[in-house]
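With one protein chain withheld, the remaining protein chains of the complex are depicted in position.
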Amino acid sequence: MKKLVTLGELLLRFTPPGHLKLIQTETFEAIFGGAEANVAVSARNYGIESYYVTKLPAHDIGTAAINSLRKWGVGTDYIARGGERIGTYFFERGAGMRPAQIVYDRKHSSMAEAVPSDFDWDAIFEGKDWFHWSGITPALSPTARDICLAAVKAAKEHGVRVSVDLNYRGRMWTHEEAGEAMKELCRYSDVCITSDDDAEIFGLYPDDAPIPDGKPDLWNFQSVAQRLKDTFDFDEVAVMRRRTLTAGKGLWDAMLLDKDGFHWGKVLDIEIVDTIGCGDAFCGGFISAELLGYDAQKKLNFASAAGCLKHTVDGDFNMVSIDDVHSLMANSGSMEVKR
Amino acid sequence: MKKLVTLGELLLRFTPPGHLKLIQTETFEAIFGGAEANVAVSARNYGIESYYVTKLPAHDIGTAAINSLRKWGVGTDYIARGGERIGTYFFERGAGMRPAQIVYDRKHSSMAEAVPSDFDWDAIFEGKDWFHWSGITPALSPTARDICLAAVKAAKEHGVRVSVDLNYRGRMWTHEEAGEAMKELCRYSDVCITSDDDAEIFGLYPDDAPIPDGKPDLWNFQSVAQRLKDTFDFDEVAVMRRRTLTAGKGLWDAMLLDKDGFHWGKVLDIEIVDTIGCGDAFCGGFISAELLGYDAQKKLNFASAAGCLKHTVDGDFNMVSIDDVHSLMANSGSMEVKR
Amino acid sequence: MKKLVTLGELLLRFTPPGHLKLIQTETFEAIFGGAEANVAVSARNYGIESYYVTKLPAHDIGTAAINSLRKWGVGTDYIARGGERIGTYFFERGAGMRPAQIVYDRKHSSMAEAVPSDFDWDAIFEGKDWFHWSGITPALSPTARDICLAAVKAAKEHGVRVSVDLNYRGRMWTHEEAGEAMKELCRYSDVCITSDDDAEIFGLYPDDAPIPDGKPDLWNFQSVAQRLKDTFDFDEVAVMRRRTLTAGKGLWDAMLLDKDGFHWGKVLDIEIVDTIGCGDAFCGGFISAELLGYDAQKKLNFASAAGCLKHTVDGDFNMVSIDDVHSLMANSGSMEVKR
Amino acid sequence: MKKLVTLGELLLRFTPPGHLKLIQTETFEAIFGGAEANVAVSARNYGIESYYVTKLPAHDIGTAAINSLRKWGVGTDYIARGGERIGTYFFERGAGMRPAQIVYDRKHSSMAEAVPSDFDWDAIFEGKDWFHWSGITPALSPTARDICLAAVKAAKEHGVRVSVDLNYRGRMWTHEEAGEAMKELCRYSDVCITSDDDAEIFGLYPDDAPIPDGKPDLWNFQSVAQRLKDTFDFDEVAVMRRRTLTAGKGLWDAMLLDKDGFHWGKVLDIEIVDTIGCGDAFCGGFISAELLGYDAQKKLNFASAAGCLKHTVDGDFNMVSIDDVHSLMANSGSMEVKR
Amino acid sequence: MKKLVTLGELLLRFTPPGHLKLIQTETFEAIFGGAEANVAVSARNYGIESYYVTKLPAHDIGTAAINSLRKWGVGTDYIARGGERIGTYFFERGAGMRPAQIVYDRKHSSMAEAVPSDFDWDAIFEGKDWFHWSGITPALSPTARDICLAAVKAAKEHGVRVSVDLNYRGRMWTHEEAGEAMKELCRYSDVCITSDDDAEIFGLYPDDAPIPDGKPDLWNFQSVAQRLKDTFDFDEVAVMRRRTLTAGKGLWDAMLLDKDGFHWGKVLDIEIVDTIGCGDAFCGGFISAELLGYDAQKKLNFASAAGCLKHTVDGDFNMVSIDDVHSLMANSGSMEVKR
Partner (left out) sequence: MKKLVTLGELLLRFTPPGHLKLIQTETFEAIFGGAEANVAVSARNYGIESYYVTKLPAHDIGTAAINSLRKWGVGTDYIARGGERIGTYFFERGAGMRPAQIVYDRKHSSMAEAVPSDFDWDAIFEGKDWFHWSGITPALSPTARDICLAAVKAAKEHGVRVSVDLNYRGRMWTHEEAGEAMKELCRYSDVCITSDDDAEIFGLYPDDAPIPDGKPDLWNFQSVAQRLKDTFDFDEVAVMRRRTLTAGKGLWDAMLLDKDGFHWGKVLDIEIVDTIGCGDAFCGGFISAELLGYDAQKKLNFASAAGCLKHTVDGDFNMVSIDDVHSLMANSGSMEVKR
């Protein structure tokens, strides 16, 4: 089995049942998730041995967080324990014309206050094949940014392939702050995965690209992808795009630029049971597909189908099997019961 | 803060979870609501000080009903206590081709058996700006009709602006009975809000208006609105319309006739989490918008967006904020998560 | 009241709440159902006295199964008790592009291991009007096939009309095995109900019929229906068809061939709350309609509307009333709340 | 099988989950029950064919009520449909030093407004062995009292044995009113079952009996039982007694006076999951035991054990089997899991 | 109505359903509470107009917190909005030999980071009768301690009576730190309420008092109470004591020292549905009883019965009525259903 390491913050998410609003609920569903943990779970489901690196408080909620990863087979040996708290957020599902909303309470978390000496990257990367991180981690705190830098450098030293999901979060830092920090970190990364608007942090949009509603059009996005690839010397740039029509449905597609040029995925209809972690499901699919030796088009199709399926799964983790993804890729249209 | 008073009956609603039918459920979600209470809650959410007037039994269920209003900031000082029972109903959500259904058990309620001396309208209207009532209250009983009449007269004496939602209920009285009672009461009202078919109680449809499926077309409804306005000397006539395509989706729009003529709202797609209280959400939006000083078109848009959003909120009360309504009014199409 | 008997296996179905996957749930909704029991419940709801014949273990779960039938008025006097277990299955609702799936655990059930002497068909058919069975029962085991054969023979001797739902299950036997067994049993049946692909077991498709995605087209299905009718000398052949577009929606229509030729139903939109038992709801509607004396077109429309409504009802049983079915048949488009 | 008929009002009970108070709950468990229906269910569980007579509204909630009886095998053929509503009540479980409480909303029910012509007692009692009624029914309304009288008279004419549970409800009538009405009805009854304080309605307490805290002591109750027996010429007088120590535990015992004198039951510890219907469970046990031919002591023990077990069963109905009751009667102290 | 003001931090509490452990739950019940808010709710339930002062973040969870107070009639006009977060904690109910446990996550809350200028005490105390605070608030942060000091000083200036619940929390500060801070604040307080071990912070235990298992015996506690009274010149010192025998049951009693000497309450059995807020319920009962004019013994009995009842109520708030408390005070032993 190929081996993947991911690094990030694990969050405890509180979700009201059904379509209840935060302001009316008296109970919460509680699940753990986080962009990079979600990638690790996806990869494990597709047969990749995966490890997740983070720091969690040394109390029962911290242990429950670890158990939630162990349950899905993710290696938790490198997780540091200590610090004050686990970051949390409240998630309200949307419905129809009412968008989903998030109230964050993630400051002062164990991971945000972790320091580089909490992790021994040489031990972690020994014998591993791939390292994945995202733009959320350096946004947590200066020490988290230092941890990221130590990680990507060590990965390169160990000959481990590195991928990044740009994953820009406007609540955490500005485009400028993100651009400055990410530039340094991306230099140590081989594969860049991004949604169609996260790349704005680098100011790489061409002067003549129309940006309707503040978002670049995907077809004009080719030049952006090309500039991304050129600027950071990425081997691959994968772009995923979600257009939500209501809180419950939308469209989903993706594009890949590699040494052979551009590859395009199908536009897929999505029905949204859970809107969180779908980009991470794409990343997990993409990385796994590459580690499994799929060719470029099949990688893109696999990642895109995995991301599409995630929209139908409650929680952060994409609990579908490799067969489920292949089944959607091959699907000729019937959604009849699988007996 | 401007001050609103509404009058009506509060009902305890029993709803099976999810899509279960009344005949199969073993549990009920229990919430309180009522056309005019819903208006009071909406207004309070938009920054209007609102009061609700009714009569409730002096036991724990009656107190729970009051608490449900206090929770949302509605003034309950003028609520009378006593009588036998709170009206109830059983509500079954529909699905697809199966329409929602209601089984009422509201007779003999404290409010239906209340008498005019239960309420001191001079005290109630002291310093208030607006009074809202609906056609459900005079339909409850002859004494409830007397209470309504005392209320609208007192409102006029105190210089309080009066709005009515025609809100015709075919289970409670006939078109003729309603028309007769409402004619007297509407004379003391300044603003008329109605759905597209409730106005039938007055027999004001022009001879030449086609009525497909027993319902007047909205575009032909202009002459009806005009006749309504002329007959009762209303300042404003607002008409809302819902066309349900399945139990879960439909279309929603509205129109306003005032001294400046006709104003038209956008047709909005609706996805239906809860079909109850959407007209009341429109009324609450309309009254609030006027009290907040919005112009005619903005009033209509605000009310219509508020009504549209209510369809996505479980329960009778429209638990959205003024920002949520403005956000939908300004919405350029994306329903992405609000982080 | 006309009297119906159905025979089959009752299963205990475990369903995770909402859209949870089997692999993530910690609770199950538990309901009893089975193709032929579902038919008996439907018929009882439409005013037919119905009886269900099966064998169930003599413990509390077996008794709970019986109670679930008694609750809906189905006669349980002929149910044998004994054997090892009740068959079960795990059902995962689908969502969007993720199809529903079933994990069966039904082997070694009391019914699969029942023997002909468990049932006294002479007593059972005394004074009854109709007997319904399906292709699932002979697939259970050789002894279950023997029971079926004894039943249809006894039915014919008692002048009881016999209907069969072909109901082919690929997990239980092959097309060839099914074809061989069903041929013998169909000879004792008067009415054949089938979905558009179950008829493949008899190899009756014309050489020139295109079979896209392995399924015959309904319009080309006329010749198959005709061959079915001719081969087994059926009085009536009814064909129902569901095309699922996503796990939550699709299209539904049906066709009837009788002595007067072909009758066609409307294509109905379906929204899927529960995908199980919809064909059984069609059968229950068809049989009831005939016992109530409806003409061919009305039978077809009634059965089709009943099947359409079942998609909106949680559980196996179609808990709608005869009025609900008539209401959908007459429906002029509005899905407003039935107050 | 011996055949039992019971008559009374069926109520819909709303119970908050767990120990929640009425004033804080947002959901209710909904079950149907009623003193005499509970007796019918108990008897059916012990192998007696039982029928329940009442009147219920002709809507889905009324049908659900009937289904809840059919589920347990109770005959519902004699139930009249019509009238306005089903009586309801809200039940709050107690805990520790907080007693359980009930808020009734049962007036104007279909049964309270039923009239004698709703029931054909000659048809009902044809071939039956036993008729059971309770003091709740004549308390409902004058017409309900008339129905009771018609029933007991018809029972006597058909040679059906009659039992009464005095079941005095202080919210419904006074001791005096109850005494006057019950005297007439008891003359047509053979067996009297009562709790230790309900007999107060007849003013039969001896002058010298100490009544601590308003309740006669059971040992001094002998003379009351004797006077009851003598006054109404009852064959049997059974007295049950519950002493609640906290809302969750207490003591339970019973006594029987028949032609052979007094019989005494064991004092049993009770732990209270559900406090409703325990007296009815005693009645159901007593009647069944007599119909099954048990001797006096065994009747008393069976009834007492049945009543004891009911305290552990959620809902009104005593869902235990005859084996469960025998097992408690024989119990030598271990409460280990029955594997 | 007399008027009470309380000051403190409101917390969001997450509780797993039933007896589930924190480490195994996937859902949480979410309620708001806090020592001083609990007192305000209790007082409002007994007819005292009460106000709660705190600071809460300006998002939906903060608004939900306010609504939870409004629901119970507590005045929220003086609550400041802003800051980063609401403090939270995870509460695991105990069972048998497994004690309940709490995992706190309350640092950096809006209230802990509030500053004196957030509150206008002159406006707040205008026309009020009583001010209650507890030892938790000065433990939050130095600025919270400043707020406390400003509040007690202003209260004294406005002639408002001041009570303190010592409420020592070992996780938040040491005995020494608490003693130092509380000494200053207690000088401005008139009434001291304490559990039997919180008074340790002042080191007032007599040299010769035996302290079994680290806790002073209540009978020996008299001299401590006397020293407390003398040291701070309190008018009254009330001491409550809970002895938990298992996680679900225990004993509860209390004592009062005032100018007339010692008063003793009854020892009450407690069954524990919810262990949180019981001391606050005692405080709320005590303050209300004094404001209602009860004499010393009746004050003590009322407070003690209120605290006893709280153990049976889920959540932080004591949702019992004044009648419920009087009923327990008068209780002659029966816990039968209140019909």
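Note that the chains are named A, B, C, D and E in the order they appear, and that numbering of residues resets to 1 at the start of each chain.
As a working rule, a residue touches a chain if its C-beta (ideal position, glycine included) is under 8 Å from a C-beta of that chain, and two chains touch if they have at least 3 such contacts.
As the structure is a prediction and not an experimental result, all values here were calculated from the model.
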Residue of C:F14, C:W72, C:F221 or C:F234 touching the missing chain in the full complex: C:F14
Which is it among E:G96, E:P142, E:P206 or E:G261 that touches the chain not included here? E:G96
Contact partner of the left-out chain, one of D:L268, D:C283 or D:A296: D:L268
Contacting the left-out chain in the complete assembly, out of C:M1, C:V103 or C:V267: C:V103
Residues on chain A facing the left-out chain by the touch rule are 67-68, 70-73
What chain E residues would touch the chain not displayed? 18-21, 23-24, 94-102, 104, 169-171, 213, 242-248, 250, 275-276
Sites on chain C contacted by the missing partner chain, in the whole complex: 14, 21-31, 59-61, 63-64, 67, 84-86, 88, 90, 92, 101, 103, 105, 107-108
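The definition used in the following text is that only the chains that are shown with their structure count from here on.
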Length of the line joining the C-alpha centres of chain B and chain D, rounded to whole Å: 45
Touching at least 2 other chains, the residues of chain C are 18
